[in-house]
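All protein chains but one are shown in place.
Take a look at chain A:
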Amino acid sequence: MSTLLKPKTAAELRDLYVRQEMMPTIFCDGCGLGNVLNYTLWALDELQVDLNQVVFVSGIGCSSRLSGYVNSDGMHTTHGRALSFASGIKAANPNLTVIVFTGDGDGAGIGGNHLLHTIRRNMDLTVILVNNFIYGMTGGQSAPTTPIGGISSTTPYGNVEYAMDICALAMALEAPYVARWTVNQPYPPIKSIAQGIAKRGFALIEMLVPCPTAYGGRNGLKGVERIWQWYRDNTVLLDDFEHIMEFGTHEEQEEIKHKIKVGVLQDSERECFDEQWAKLVERVKL
């Protein structure tokens, strides 16, 4: 059954792509951030991209530490500003593959305005935004993604603000590629990250990642098993959602109505910033 063993082994992958001296990661037991790193590296390997032509950029947060583990050029920048640095890198050398790791606090909170305008510009970046419903690194303050009722250190009696749907924002701004996944199943996000990297223009991949330390414990999800199970119980594949909404019984529809949809949510074509820019240069040059 050689097909079962097709992707590189974890040992081969880490030897090729990971800074050995940085391992193991600083992430807590049961944190899903390591999975985001693995899946991204498996996706890169699938595409056979030359690591010398890849730059990883991140902001600040547990999720933003991911760039530091990859044995490529990279920048660990300031909180919320990863996309500005990434845009600069891409504008200076459009041949580079630029991948951004960011968090819900980093990318949608303090960096929310940068997210908006980087998508609007359609910079050719792949942004892997980790949504763990919380500011993990600083001890669990509420994020723009914390669900209504969610307990955090800044909402000890329950959050009263609506959570932001980051993918819906990206879709409204017509990002060419938008997807959302859990880390529970490896193959769909690996395939999707590869699609995002290959995509011309802005690709947003929102990864729903369990944070047992700063979110789970306070919200009735103590222990690795329970918080990982929550993501199985509270998400639904987009295809299944659409099928049930069209053909399912009333009970089936009620059951999935409020679940978080995962899958490829948008996949289209749109000229990206460097193509527009190249055309402009061609048009106005003397």
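The definition used in the following text is that a residue touches a chain if its C-beta (ideal position, glycine included) is under 8 Å from a C-beta of that chain, and two chains touch if they have at least 3 such contacts; residues count from 1.
Keep in mind that, in the parts below, contacts and distances are computed from a predicted model.
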The complex's invisible chain, by UniProt name, from "FtsX-like permease family protein", "4Fe-4S dicluster domain-containing protein", "WD40 repeat domain-containing protein" or "Cysteine desulfurase": "4Fe-4S dicluster domain-containing protein"
Contact with the hidden chain (one of A:T9, A:Q48, A:N95 or A:T249): A:T9
Residues of chain A (touch criterion as defined above) contacting the omitted chain: 1, 4-5, 7, 9-11, 13-14, 18, 23-25, 27, 29-35, 37-38, 42, 186-187, 224-225, 228
